[in-house]
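Our next item is chain A:
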Amino acid sequence: MSVNLQVSNLTVTYGAIAAVRGVSFSAAAGEIVTIVGANGAGKTTVLNALCGLRTIGGGAIVLDGEDITALPPHERVRRGISQVPEGRRLFGRMTVAENLEIGGYTRSDRAEKRHDLDHVLELFPRLKERYRQLAGTLSGGEQQMVAMGRALMARPRFLLLDEPTMGLAPQIVDLVLESIKRVNREGVTILLVEQNAYRALEIADRAFVLESGEISLTGPGDVLLNHPQVRSAYLGFDG
Partner candidate 1 sequence: MSDVLAHPSRGPASETLLDVQGLGKSFGGLAAVRRVDLSVARGSVHAIIGPNGAGKTTVFNCITAFVKPSAGIIRLDGARIDGLPAHRVAAHGVARTYQNVRLFESMTAIENVLVGEHRRLKSSFLGVVLRTPGHRAEEAEARERARAMLDFVGIPHRAGTLARNMPYGDQRRLEIARALVGQPKLLMLDEPAAGMNPAEGHALVGLIERIRSDLGVTVILIEHHMRVVMAIADRITVFDQGAVLAEGRPTEIQADERVITAYLGRRATAAEVEAVEHLSEEASIAEAGAA
Partner candidate 2 sequence: ETVGPVTDDLGVVEIPKGQPILIGGYSSQSGGDTNQGIDELRGAEIAIGDAGGSVLGFPVKLIGEDAQCTAEGGQTAASKLAGNRQIVVVVGPSCSSGARVGAPILWNVGISSIAFGATSPALTAPDRPDGFKGFLRSVPNDLKSGQFTAAYVYDKLGLKTAATIHDGSPYTEQLVQAFAKDFTAKGGKIVAAEAISPSDTDLRPVLTRIAQSKPEAIFSPVFVSSIGFLLRQKQEVPDLKNTLIIGGEGTFSANTIEAAGPSIVGFRIVGPSTDLFSSQFPKFVEKFRSEYGEAPIGGFSAYGYDATLLALDAIKAVGKTDADGNLYIGRKALHDALMASKGVSGLTGTLTCDANGDCGAATYAIWEFVSDDPSSFSPGTNPKRIYP
């Protein structure tokens, strides 16, 4: 079960503005790759382009040797790409249970799904308490858990996470990061966008810095963690 994602020369524009310009990177199977960048650098845009929510202006996306650039989003899900989107995007008028269940929409293996569901509820026990509540009425943090769970239910091979710890209490942040690592250990390749750059870089195998839509730095996670430029601009350590 090896996944290899190859992005070359990705360009995305909004009207006249190029939000992402010529971005190329790759992720090998089993890696955690982190994208760091300021507000508006284009991180979300890159993720959306990867899962097909943005029509791209140029470039190619190749998954396991197959060019998926022109595929619609749902086809990409079937090929193992899953996203925890920015702002969670839950189905607010469905219950937590239904949200999780629909996460496995593309799958037909009932027993396996059942197993994965238990897994998710074990990961986030809070969701068990809120199991029949409408997702739209959950607190911010609870919603984030559902979003994670929903993406996991698709049993992705390649998981895109857009600020998964946003709005989470510190104790849950740990939990989420821990679960990301765990999911990764199970063989899922991870592309992580995170404002909490410190924690993100800690767990990253490789990382790159996005600045105004272009990659400005790239390297192993721990190297970037100690890179002076990163430390001053994204970690808040002056000097």
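The set was built so that all candidates are chains of the complex that A comes from, given by their letters.
Methods note: contacts are C-beta pairs under 8 Å (C-beta built on N, C-alpha and C of every residue); 3 or more make two chains touch, one makes a residue touch a chain; residues count from 1.
From a predicted model like this one, the values you see are computed outputs, not experimental measurements.
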Quiz item: Touching chain A in this complex, which is it: 1 or 2?
Solution: 1
Quiz item: Contact residues on chain A for candidate 1 in the complex?
Solution: 14, 36, 38-40, 87, 126, 130, 133, 137-142, 144, 163, 166-175, 178, 195-198, 232-236
